[in-house]
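In this view, the complex is presented without one of its protein chains, the others remaining in place.
Labels for the chains are A, B and C, by order of writing; each one numbers its residues from 1.
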Amino acid sequence: MSVSFCGLELAHPILNGSGTFDAIAANKAFADDLRDAFPFAAYVSKTITLEPRAGNPPPRLWEAAAGLINSIGLPNKGLQGYLAEDLPQLAGLTTVREPGAEPQTVPLITNVMGSTAHEFSALVEACETREEIAALELNVSCPNVKTGLDIGADPLQLEQLVRAVRPLTRKPLIIKLTPNTADVAACAQGAQEGGADAVSLINTLRAMSLTPVDPSGPAGGRAWLGGRTGGLSGPAIRAVALAQVAAVAARVAVPVIGMGGVQSGAHARELLDVGATLVAVGTESFRDPAAGARIARELGDPARGEAAPSEESAR
Amino acid sequence: MSVSFCGLELAHPILNGSGTFDAIAANKAFADDLRDAFPFAAYVSKTITLEPRAGNPPPRLWEAAAGLINSIGLPNKGLQGYLAEDLPQLAGLTTVREPGAEPQTVPLITNVMGSTAHEFSALVEACETREEIAALELNVSCPNVKTGLDIGADPLQLEQLVRAVRPLTRKPLIIKLTPNTADVAACAQGAQEGGADAVSLINTLRAMSLTPVDPSGPAGGRAWLGGRTGGLSGPAIRAVALAQVAAVAARVAVPVIGMGGVQSGAHARELLDVGATLVAVGTESFRDPAAGARIARELGDPARGEAAPSEESAR
Amino acid sequence: MSRAPFARRLLTVAGVDRLGAYLVLRVEDPDGPQPEPGQFAMLAAEERWGGGEGERPYLPRAFSVARQRGGEAHFLLEDVGPGSRRLCELGTGERLWTLGPLGRGFTAPPSGRRAILVGGGVGIAPLAILQDRLQEEATVLLGFRDGARAEGAALLEQARVATDDGSRGHHGLVTDLLAQEVERDPLAVVYACGPAPMLEGVRAMCAASSVPAQLALEAGMACGFGACFGCVVPCRGGGYLRICVDGPVIDAAELDHVDAHAGAPA
Partner (left out) sequence: MSRAPFARRLLTVAGVDRLGAYLVLRVEDPDGPQPEPGQFAMLAAEERWGGGEGERPYLPRAFSVARQRGGEAHFLLEDVGPGSRRLCELGTGERLWTLGPLGRGFTAPPSGRRAILVGGGVGIAPLAILQDRLQEEATVLLGFRDGARAEGAALLEQARVATDDGSRGHHGLVTDLLAQEVERDPLAVVYACGPAPMLEGVRAMCAASSVPAQLALEAGMACGFGACFGCVVPCRGGGYLRICVDGPVIDAAELDHVDAHAGAPA
């Protein structure tokens, strides 16, 4: 079950999606077993920005059909706060490799976002100095300050961005692609050309909800979310994720982290089958905080298809 | 409840999504009441291409979480077959305006797709000669023969396409946008600049499914659909549709036909609230063939918010 | 062809009978149109349709009318997935949405010619109503995977049975039995419904012996009334037929082969 990814040896192929598991809060909320039986084989931080961000005004959540819309707005302490306060607390998480075997340290992946190449560079340079950080993930779903479009939606822009930050770090560089684009495989290729070591997808799909129409209540027709629009995650997007991951894995040589709506080992298996190397679990952790460990277990259970992804997979 | 759209007077704001209601087949399947109590206020044909198409090999369907993936592949008799055989059969459908009131003739909208501007022109020219056709809908979700991307995914290409066909018809020209794009509002704007009278959205989201993994059966990891990938529709995509329709309605002046996952009058109301003029029902008709009429009824029921969309809507 | 009213109807379960590995769901339907043998209905439980693992079932499911009499419609069910499972859980008095009867049924044999009914597994359902309606006595050959399923043979009268595991009747395929019958009476007309490999066996055998055969096919359906173009099988000479409106009963002569997805659950 152990798997190597960009030079990192992981106990199993399941990690968390950025922004869907706050290990520090979880350590406070749960009794002590979490630290030594961490559900994920690698830990991805929430998106960190240069400056602290408070995030969007509430409400931030909406339950959709078989999914969740969030409009969190990337609250975080900012780069300095993260490096000074959070990173030391995150180091030393360990995960269980096999029942009975030695627990294994969980590599930390830091997810960062800038709104310009300059900001991304500053973030990457600062992270490069910290050895607790095993790899970097660049969240390029942020709106370009000039065009308003996602920076990551245009293959050429994305290639240039990656090319600019690539020389600044020797750590593995993962590009978290945006799914809100015409051709995600072209974007992945752009990232690879620019020097990315891996790509991850899918992020949430742009979505919206209105205040419930209640004949006796306030009129409908107004955006429910404080941030007006949000991102859809969960089972509703799984089939879209599978198509995007398959398209990307067929196009690029670098490893792919697949995610989107995974709830079970069978779902993870499908992403691996279409070419992902690792699988991230997001929204399902909200329903079951130990989902990551459960899914890793289900994946390892021979009855559910332990065999390595077959050569003649769907790619 | 009656509504005017591009000079057409419709009994109510509900029509069908292209390719989700074969009125000719339905007339054969159901007893005689269908012809005089047609569930939709306007009827949109399946996508018609220049040459006949058989469509994709089976299987063509996959049930996803709160949704349906289809890979139908646009089977149709081709332009000549459609004009000669189908159109005469479709003329004369009538819908019920108000309980008790005169039934009203259902305007026919023909949906066409080409793979080049030349093909689109030939389709539009041929339709222009037929007075049974009240309006044209251009399906621009087809892959561009050169780039492989959807023709409609690029605002500039789309504008040029519309500009090329606009002079060929005096009928209202509706552009059915693709949702698989970075900026659907820019595409809508392109269509408007090119001379479109209206836009419609959303079409299905690109999605995929694999053959079920059965330990005792054939290995998983292979695409289930004969066409390999397909399009996701139904409740799963409703929140994405709402966001895209809101973005488009805020950007363009032409009327918008909203669709995607509508199952009830409340859902239709939300699309109207964010700026749509008409609402199309697709997959829900598969669960309930009379869904169109039911939704129109629910929309007209004062208890569920008969009031006209408020000025301070979510736009 | 019987035609369905243009509306789903909410019908009530009159009772559920166990029949070996299968269930017979009896639904109160005193006023519905009389289905023809081979026609089907789209069914969905009124409650708890949706949700559960993988958030399915979402769309209604197709089931052959197995019998219609005494103001009841009967359906033969096997639990093969979330939709059929939910229908199997229905109890007396609970309700389900029903759209039908849909599709084109079997055509009676020319008078004087013997009908041979060949069924496999849960695919025996439409042959029961066909047997009820045939004027003359038919030969009935039914194949099952095992003994529990073979108890389903009680749905028809005077059936000869084959089982894969030999637990009842002929140890082997139902097409072995058919081969004997076709040889004995080359003027027979064959009516078949069952898993795709069985149907393909029947088709090939009948084609070789120039015996006419009507095959009741199955395929994943979204709508059941021709709207989605999802339920197709490839037909002779290219192109596809929609099972729900061009079938489910298709003349074997229209097919080059029976598509691997076009049979009843094995």
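We adopt the following convention: a contact is a pair of C-beta atoms (placed from the backbone, for glycine too) under 8 Å apart; a residue touches a chain by one contact, two chains touch by 3 or more.
Just so we're clear, the structure is a prediction, and the values are computed from it rather than from any experiment.
Participant: Tell me where the left-out chain touches chain A, residue by residue.
Facilitator: Looking at chain A, the ones touching the missing chain are residues 19-22, 24-26, 28-31, 33-34, 37, 46, 54-55, 57-68, 70, 72, 75, 234-235, 283, 285-290.
Simple rule for what comes next: only the chains that are shown with their structure count from here on.
Participant: In terms of Cα-based centroids, which chain occupies the most central position?
Facilitator: B
Participant: As a quick test, compute the distance in whole Å between the mean CA positions of chain B and chain C.
Facilitator: Whole-Å distance between the two chain centres: 34.
Participant: Give me the residues of chain A that touch two or more other chains.
Facilitator: 66, 235
Participant: Give the residues of chain C touching no fewer than two other chains, as numbers and ranges.
Facilitator: 54-55
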